[in-house]
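Shown next, in structure tokens, is the structure this report addresses.
The other protein chains are all here in position, but one chain of the complex has been omitted.
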Amino acid sequence: MRDKLPLGLLILMGVLGLTSRFIPHPVGEGMNAYLRDTLLRIISAFALILGLGNLLLRHTHKLEHKEPGWPHSIALIAGFVVTAVIGLLGGVSGEGPLPTAIGSFKFDITTIYNRVLIPLGATMFSLLAFYMASAAYRSFRAKSWLAALLLISAFVVMLGQVPLGGQISPIIPQISQWIMEVPNTAAKRGIELGITLGVLATTLKILAGIERSWLGSSK
Amino acid sequence: MRSMLICCVLLLVGPAWLAANAQSPDAAGVPPPLPFTAPTQVVAKDTPSDGGHAITIEWAAVPGVDHYRIERQGEDGDFAEVTTAGRLETSAEDSGVENDIPYRYRVVAVGPAGEEGVSSETAPAMSGPQWFNLELLGVAIAIVAFVALVSWYIRRARRGDDLFVRRIAGLEAVDEAVGRATEMGRSVLYIPGTGYISDIGTIASLNLLSEIAKRTAEYGTPINVPNRDPVVFTVAREVVKGAYAAAGRPDAFNPESVYFVVENGLAYAAAVSGIMVREKPATNFLMGPFYAESLILAETGAMTGAIQIAGTDSTSQLPFFIVACDYTLIGEELYAASAYLSREPLMLGALKGQDMGKLFFMVLLTVGTLLALATGLDVRWILSTSGY
Amino acid sequence: MTLGDTIWIWIGALLTFAMLSFLYKDNPLYRFGEHLFVGVSNGWSLAFMYSRVIKPVMIQPFGEACRIAGHEGLKPELFNPVAHANFLVIIPGLIGCLYFTRFITGMTWLVRIPIGIFMGYYAGLAVPATFEGSVFPQMKDTIITRGYFAGTPTGSLWAGICALIILVGVLGTLTYFYFSKEHKGPLQWGSRVGIVFVMIGFGASFGFTVMARVSLAIGRFAFLLHDWLRVIS
Partner (left out) sequence: MNWAKLTQIDRRIIFITVGLAILIPLIFPIRMPVGTQRVTKHLFQAVEEIDPQEQVLLLSCDYAPQTEAENQPMTVAVLRHCFARRLPVLINALYVEGAPLLDLAMHQVMDEFNAHAKANADSILYGRDVVYLGWQPPPIVPILSMGRSIKGIYPVDYYLTPMDSLPLMTGVHNYDQVGLVLAITPLASPLWYVMYARTKFGVKVGAGCTAVCAPDFYPYCRSGQLLGMMAGMKGAAEYEELVENEYHPGGRRRATEGMASQSAAHLLMMFFVIIGNIAYFSTRRKS
């Protein structure tokens, strides 16, 4: 029961999804439109709760047991609660009953998003530029002729991508463009075709009910 | 009788002659509109492979035409325009019809000066919905063939047939790498990717983990498995436990060796880098799907001097593994490696099915090109679908 | 610029520095920013999802149906799943609520029901789409016809040669990832050609990724200089 019911539903939905593209009849179209627009949309909205619940549970647990780094959990929970309350009561575009400004100081959810989320998220990823440089210096090595080939191709493309390359010689951007459009296209197409087959095989195994790792157990 | 006939002719021709003469001063220098060839072979039929409410009208091209006007007969018997088509087109669709009602059409060829040639009207046509999209027959056949191929090989693998998988460079090094850790008295670090349980890369990685954990169990080398995803973590722990039991050393399994770190990718990379620097594992395995933070892991590992064996199907991270690690399983090699080591029929069978798919691709590409270049025959229509 | 804006820009700048401090070393300030990011982004997602999806797609149609039923009694249209106001929208909602069982001991298995429905439909949709939208057209584009060499506006000797190189590259790459035969003889040559293409392709990815990462750092520095310090305009 615990495995069979979800598995049965998965197979049923899989068959409906797979056949939907082949059936132009309005009966099929209408049913699929309902499945997508109502059923899947609502279920996927609730899916957020799963991740959110996991997150909040873990951090409240951390707080209760004063695990290492517990003060940070306060920042997480407070950030969540404040934003959610302002968003739910103040409204996403200021349509709610909660006032979202004191004088010129606005604290509606869009402002919080623009002023807090953007700096944090964008900076977090910008760190990678620095790590890239340090890795370039300390660990990107032409250990084999293949790795050397990779680095040479990378150099040409890097030069071709920046205006400086065109200043050195107008032929550099052209070679770089050719690498992207010809050898790169060939390699990516080959890899993609192979990986696509791998993904298709796995998808079909899942739909046939023989690949069950998604049920969350090791077997 | 004869006079009546003459009267009739005069009555008919007279006004026409007068009219023609009356027009001629205005149209001086411009030749009068020529009678224009009417479109022939006009056929109306239900648009195939659709959901109904559409009729397709086809005709033979008329030379020198400017455009075509497609007209439908209304209930009053008169024809009215429903759509137009450019001069190069020989078919059009009327998508404003009711199902199961017969409609007649005619096509008017319009010349550059507005001259018209009106076709005869078609036999009545009715639209209706279809249950199968015939344009996708090729796709349907491909799916069925692929399913058949994979299930055939899975069955063979389950029956115990010896299915050959070639050796994979990075895998040869696994035993050596685990052995080296044992000699040095250090641990083995296994990172099962930073993806989710639903990723194929994670599934492949967990299969590999099982095999590598069996080896560490045999050698008595400690293994360290930090996880980024809580669900992957619970499965990974089961996997390692099972591997120790299978190797006959269930007592040697340390539940603390498989643990959850943190969900945020960068924070995970920072924490695992810390482990690498502090504990200096002799061998690092980085297997599974990776995201941007892979770079930090690979770099730190390279700095600590550990042997690094990486494998991922995340193509954008592969370049960094190739230049920073000692061995790298590229893309599908990761899937193949887990099938190769585990000999698990499901994985082996699927791998074989995929291989046959690739073989088919290669044959189709070669034969198709040779045929096209040698005979001028365009074989690409086999691969045509509705959109392309 | 109002005082409110100025305050927020300073907050943005401070948060930027908090995150950048990770470069010095992993520290509590960075950890604070990271946790704040996860908290705020989840708060935003929850609020937005509720007001733009749950409320208009589920709660409002259900409420409307209740209102109509209160005025006019239970009519059959209220059970028509595609009508705007209907009681049946509650079913997907209830299925969605099964996600909560993940946190209830003894009932955790129920969470597999929405996951199964969701995964099944997606997996099913993906199979024909992958063949139709990726495998078929990509294969079709790799086969060379005489038109590549001449006869079409895009055809030329050079275009034909490039198409040939692509064909060889695709064949080589597929050979490299062919596992059912030991790579000896022609197969070895094929796979060698393949790995050369693969490495050039990864080199291209490498170069592009450098640009991507640098772009993000440029974006942050430009914010500091433009919005905060107003050094550049």
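First chain written, first letter: the chains are A, B and C, and each begins at residue 1.
Just so it is clear, contacts are C-beta pairs under 8 Å (C-beta built on N, C-alpha and C of every residue); 3 or more make two chains touch, one makes a residue touch a chain.
Remember, predicted model here, so these are calculated numbers, not experimental data.
K.L.:
Quick check: which displayed chains does the absent chain contact?
P.N.:
The chain that is not shown is in contact with A, B, C.
K.L.:
By the contact definition given up top, give the residues of chain A that touch the hidden chain.
P.N.:
21, 29, 33, 36-37, 40-41, 44-45, 93, 95, 110, 113-114, 117-122, 124-126, 129-130, 132-134, 136-142, 151, 155, 158-159, 161-164, 166-167, 173, 177, 180-181, 184-185, 188-189, 192
K.L.:
By the contact definition given up top, give the residues of chain B that touch the hidden chain.
P.N.:
Interface with the chain not displayed, on the chain B side: 292, 315-316, 385-388.
K.L.:
Taking the full complex into account, what residues of chain C touch the chain not shown?
P.N.:
On the chain C side, contact with the omitted chain comes from 23-24, 41, 44-45, 48-49, 51-53, 56, 122, 125, 129-130, 132-134, 137-138, 140-141, 166, 201, 204-205, 208-212, 214-222, 225, 231-232.
Convention: only the chains that are shown with their structure count from here on.
K.L.:
Given which chains touch which, is the overall layout a line, a ring, a star, complete, or other?
P.N.:
Graph shape, chains as nodes and touching pairs as edges: complete.
K.L.:
Compute the centre of every chain as the mean of its C-alpha atoms, then state which one is farthest from the centre of chain A.
P.N.:
Centre of mass proxy via C-alpha means gives B as farthest from chain A.
K.L.:
Report the pair of chains linked by the most C-beta pairs in contact.
P.N.:
After counting contacts between each pair of chains, the winner is A-C.
K.L.:
Residues touching two or more other chains, restricted to chain B: which are they?
P.N.:
In chain B, the residues touching two or more other chains are 136, 139-140, 143, 198, 263, 266, 292, 315, 319-320, 322-323, 331-332, 358, 361.
K.L.:
Which positions in chain A touch two or more other chains at once?
P.N.:
18, 21-22, 54-55, 124-125, 127-128, 132, 146-147, 150-151, 154, 188, 191, 193-194, 199-200, 204, 214, 216
K.L.:
Can you tell me which positions in chain C touch chain A when the two form their complex?
P.N.:
It is residues 2-5, 7-9, 11-13, 15-16, 19-20, 22-23, 28, 31-54, 57-58, 81-82, 89, 92-93, 95-97, 99-100, 102-103, 109, 111-132, 134-135, 138-139, 142, 162, 165-174, 176-177, 194-211, 213-214, 216-217, 219-220, 223 of chain C that touch chain A.
K.L.:
In the complex, go through chain A and note every residue touching chain B.
P.N.:
Residue positions touching the partner: 18, 21-29, 54-55, 58, 124-125, 127-128, 131-132, 134-135, 138-143, 146-147, 150-151, 154, 188, 191, 193-195, 197-202, 204-205, 208, 210-211, 213-214, 216-218.
K.L.:
How about chain C: which of its residues touch chain B in the complex?
P.N.:
22, 26, 31, 34, 38, 119, 127-128, 131-133, 135-137, 139-140, 142-147, 167, 170-171, 174-175, 177-183, 198-199, 202-203, 205-206, 209, 213
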